[in-house]
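Before we start, here is the structure in question, set down as structure tokens.
With one protein chain withheld, the remaining protein chains of the complex are depicted in position.
We just call them A, B and C in the order they show up, numbering each chain from 1.
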Amino acid sequence: MTLQVLRRSLADQRTGLVLLLVLLVVVFGSLIPTFFDDRFVVFPLLRDVATLTVVGLAQLAVLSIGHLNIAVGRMAAFGAMFMGLAYEQWHLPLYAGLVIGVAAGAAIGALTGLIITSSGVNSFVVTLAMDFALLGFVSLVYSELTTSAAFTTKPAGMQELRTFSLADVCVGPVCGTSAIPQLAIFAVLAMLAVGYLYSRARTGREMLMVGSNAVAAELSGIPVDRRIVGAHALSGGLAALAGFMLAVTSGSFTATIGSEFMLPSFLGPVLGGTLLTGGAVSIIGTFLGTSLTQVIRQGLTMLGASVQSLSISLGIILLAALSLDRVRQVISERKAVRR
Amino acid sequence: MITLDARLRSNETTLAVVAVVGYTALVVTSGGSLLSGSAIETFFAYLAVPVLIGLAQLVALAVGQMNLSVGALGGFVACAGGVAMAQHGVPVWLAVPGALALGAFVGVLNGLLVVLTRINGFIVTLATMTILTGLQYELVGTTTVSDYSPVLRDLGRAAIFHIPVVFLVALAAAVVLAVFLRRAVPGRHLLASGGNPLAARLSGISNNRSIVVAHALSGLLIGVAAVVTLASAPGVNQSIGGDWLLASFAAPIIGGVALSGGAVSVSGTVLAAVIIRLVDVARAQFSLNPSWVNFVVGAVVLGTVVLTHRRGAA
Amino acid sequence: SDAGQSAAGPDKKDVSSVKVAFVPGGPHPYFQPWKAAADQVKADFKVGGTVFDETSQWDQAKQNSALNSLASQGYNAMGIFGVSPTDINSTFTDLKAKGITVASLGSCPAGDKDEADFCLSTDVGEAAYKAAKTAIEAMNGTGKLVHLTGNNVDANTQRRIAGVQKAVDETGGKVSILTTIPDIDKDLQTAQKAVADLLSAQGNQIQGIVTTAYNPAVAAAAGVKSAGLPIKVVAIDDDATILAGIKDGSVAATIAQNPTGQAYVGGWALAQLATGACTMATPGTTVDSGSFVITKTNVDTYDTERKAKTTQLTEQFKSSVLKCS
């Protein structure tokens, strides 16, 4: 029994990620005395990890059906734009604006899904075109409605969300740690919801089956088109949530929100074991993959890496991590055979 | 039943018609100024790089791979060539083949990494992209290198009957690539690996070799694009290659190349690059705000996608 | 300078306890003089340390992360070029809340409020105005002008567009703006292509080009030269490529800014504030670091003028911007 658990966890890609993550944290921690500084290092690091994990989940949602979302960043900008509008033009409270923005993101995602299902054209092409359309549209709205290309109105609670940690959440006399930002709660909720969706809910499981074999899914009574639209809507909604988190972190709602999302959106899920071909997702893996890249970046920055050595080392560590993973896979396969 | 071949061909016809109609419309609205020698020269000069990077992506797509490192590799090779000539006095006759070899070499590395680690090519090239971006910055920092080989730069501006030499280079690359993929045995092996890797393997074709060859060719074509950039850009700096990635996908995909591998269209890719170029020209001619251009291009593509690809009996 | 010695007293920290970080928005030629200035600040004012960190890569999130890392390493004074003018005030607020002295260098936050202790920067609107004026002069006061610039959805770009517009308005219709092309600063080839297409479509109607971003400036200089059109190009900054253009005549003029002065004077003022030797007379004051028209005539001498401006800036800080005990 325990042996089997051991073997299974050895064969799991995520085990490698956890080990690597622990190793890196130990190495950086011993090299950099201030690496565990909760105000300046851990808190902001976790805030970024939280945001990028949600970005990763947004990509994961479409990877589950074997699609890609090239427009993930721009959907974040689109959703964030509605939040900005809600606060600046309609004077809505924080969470009302959040709901409107996420709904707008989900709507644009659903529209993308509808275009894909009604035309049968590859998602790469459609989301690429959508990326262009949104890039133009969002800029136009901002230059039309604002003078400094940003919605700067901050509704009540936004500032707190930016700086508050679990230390500000108390149950009786017991308060949380000041290292964990409150913003991370959004990421945890998103992970729980998406995790439940794909492991337990029929809808999410059916999305995975669509990713695995769309024809068989259709012939098994799965409403394939609806699942495709659903996955894209989920992707858009999560992207908008990530846009919100980024806007809260950086301070205002601008057209450039999400322009840096594309790379991390793939890194997290793929490092974590989500297939690009569809049919398998890993939510924890997405979190681990995102953490890994952010920890590497943070550690290297603190070690005083220059711009160039930062990218070079990041690339090399990624390759090394994945190659190690490959070695581990080969070993665990051998073991299984020689049993 | 419409075969894919026929569909590809009809796709190419459509693209050709769109290109001709678009060009004619721009000529008419410009009052004919687009027919002047210098306008034609400008039109084609900036087509060379899009065609080359589109082809570089096409080769990778042919085996079912993606090459995300096109821009980073192109920028790196261009900067390496520029720095070698300007700061280390490497003569141009050595620098140009050197740049091509460097491109191909990094391509081979990409391919070998994919084959040896069996990591998805998407991820491998993502990692090499990051590395190459760093190397490019390492080479030039924030400066623009421009005082290198006048011979090369004259060639970059030279034109034969108003057709720029750089465009002819791109066109020649396209023709050679088309012949290679259609008629040469290694080219067929490459497409077989892309079309059905298992069948290819069972027929004695090494998929690993196909992948390495495809990445090497992709790198080589990027090397050519880098040389063209060296010749025709006002100089090379850290920003070179920054906008190549999406452009490299746009041309082959609009041109009818399958993302899953095995089905390619060189002429479709070239035609798609022409159409994308027409959008630039229109933007300059009508002084359009780039935001509007992006929005309209995106919306029009989405609209046509919906209208022309209605999933019917297919 | 002996300004560093003024920091002494019971409730004041020693100047060697101050570590100053200079954080540009990303890798860009404009910031390169900051590097030397940072070393100069360390040498001249005996601060505990200086660093130049350009890892932000033009991403506000990455810049915030870099700033926090620096803070954790004990940097308690920072001169920052905010990536996003509308967001940088939040970053300033955060840093100040953690006891860090902050200056906005090279660019001021959008809006009327500046949460940093002070902003020492080129007045971008003013610089664009000067550039346009110079271009109009070179065009002999009539004709059509084109404005090439950077990211359209950036508060600074909007200020530049307004600056150019102001100069054109002052001609009373003799000069008009043919077109403003934003979003072409991302990379050199995009800029080059945009310039070439512009010249090929409407080149014979254009008398002047004013550029307020780096890549378009390089591209415009080269494009006009190779097209052989009699267009006057006014560029931005004094990168070697552009100075070469001025010397060979392909660039009529360029507007140099004063990054060295920003970092040097800014670094000194930061140290004064961080030790507690001085306080701001009015917190959040904006000081113009100066912009300088360079033409063929002063291409070899403009730096003297700029150095004078830097000296004048130090005086200005001592006399009116700071309040020192």
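We take it that contacts are C-beta pairs under 8 Å (C-beta built on N, C-alpha and C of every residue); 3 or more make two chains touch, one makes a residue touch a chain.
By our rule, contacts and distances are computed from a predicted model.
**Student:** What protein name does the UniProt record of the undisplayed chain give, "Alpha-ketoacid dehydrogenase subunit beta", "3-oxoacid CoA-transferase subunit A", "Molybdopterin synthase catalytic subunit" or "Sugar ABC transporter ATP-binding protein"?
**Tutor:** The missing chain's protein name, per its UniProt entry, is "Sugar ABC transporter ATP-binding protein".
**Student:** Can you work out which residue in A:15, A:34, A:213 or A:309 touches the chain that's missing from view?
**Tutor:** The missing chain is touched by A:213.
**Student:** Could you tell me which of B:118, B:157 or B:201 touches the chain that is not displayed?
**Tutor:** Per the contact definition at the top, the residue touching the missing chain is B:201.
**Student:** Just the residue numbers, please: which parts of subunit B touch the chain that's not shown?
**Tutor:** 1, 3-5, 179, 182-185, 188-189, 191-192, 195-196, 198-205, 262-263, 313
**Student:** For subunit A, enumerate the residues touching the unshown chain of the complex.
**Tutor:** On the subunit A side, contact with the omitted chain comes from 196, 199-202, 205-206, 208-209, 212-213, 215-223, 279-280, 333, 336-339.
Rule of thumb we're sticking to: only the chains that are shown with their structure count from here on.
**Student:** Between subunit A and subunit B, what is the separation of their C-alpha centroids in Å?
**Tutor:** About 30 Å separates the centre of subunit A from that of subunit B.
**Student:** So the centre of each chain is just the mean of its C-alpha atoms; given that, what is the distance between subunit A and subunit C in Å?
**Tutor:** 35
**Student:** Which residues of subunit A are in contact with two or more other chains?
**Tutor:** Those would be 139, 143, 307, 310.
**Student:** Among the residues of subunit C, which ones contact at least 2 other chains?
**Tutor:** Only 27, 152 qualify.
**Student:** Over in the complex, which subunit C residues touch subunit B? Could you list them?
**Tutor:** Its residues touching subunit B are 27-29, 31-32, 152, 178-179, 181-184, 186-190, 192-194, 196-202, 215, 218-219, 221-223, 226-227, 239-241, 244.
**Student:** How about subunit B: which of its residues touch subunit C in the complex?
**Tutor:** Answer in residue numbers: 30, 33-34, 38-39, 42-43, 45-46, 49, 137, 141-144, 146, 157, 229, 233-243, 280-281, 283-285, 287, 289-291.
**Student:** Which subunit C residues qualify as touching subunit A in the complex?
**Tutor:** 27, 54-55, 57, 59-62, 64-66, 68-69, 71-74, 84-91, 94, 97-98, 110-111, 151-155, 157-158
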